[in-house]
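With one protein chain withheld, the remaining protein chains of the complex are depicted in position.
Showing subunit A:
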Amino acid sequence: MHLDPIFIIASALAIAVLLASAATHKVRAPARFARQLADYQLLPDVAVRPVARVIPLVELAIAFALLVPVSRAWAALGAASLIALYAAAIGINLWRGRRDIDCGCAGPDQAQPLRPVLLLRNSALVALALLASVSPVVRDLVFFDGFVTVAASAVALLIYAAADGLLANSPLLLKLIGR
């Protein structure tokens, strides 16, 4: 399957920015991330610290690789599997009934409990990452294509941030109206 490069570069750019911002949150507060990872109870205690160190590095590496045309397709597959892995971690804990742990999905001021809707969010991201892994139609890119690509990924990221904020707000709203 071949697609116009604008779709592919825009989604690669959006996923790259997303992973890079996720990695900076984790690098800035390593202790908090290690605690969140431990809360998921998927790793033996000895493995939590080293894994918490490695995950942000992997995210950053994938983010950089997404921006380079040569490695883009592989990096996109890597990003898709990483996000699917997170979804699996959330799914396992939902299945265990541990809904009250912090998702650790977004930044520090957006703590939110685990809910099935987070799986939906992650599958949308996986779809976006898979879109970036498709090989593009070969054509000359002009300046205008660059503009559309950047604008499209900016809109995608802003809408993602807004949707994420709404997801984080909804448990607070339910609490407020007393459910």
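Of note:
Please note the rule applied: a residue touches a chain if its C-beta (ideal position, glycine included) is under 8 Å from a C-beta of that chain, and two chains touch if they have at least 3 such contacts; residues count from 1.
The criterion applied here is as follows: contacts and distances are computed from a predicted model.
Missing chain, UniProt name from the options "Dihydroorotase", "ABC transporter permease subunit", "Methylamine utilization protein MauD" or "Cation:proton antiporter": "Methylamine utilization protein MauD". Only one residue from A:31, A:138 or A:172 touches the chain missing from this view: A:172. On the side of subunit A, touch with the chain left out of the figure occurs at residues 109-110, 144, 147-148, 151-152, 154-155, 158-159, 161-162, 165-166, 168-169, 172-173, 175-176.
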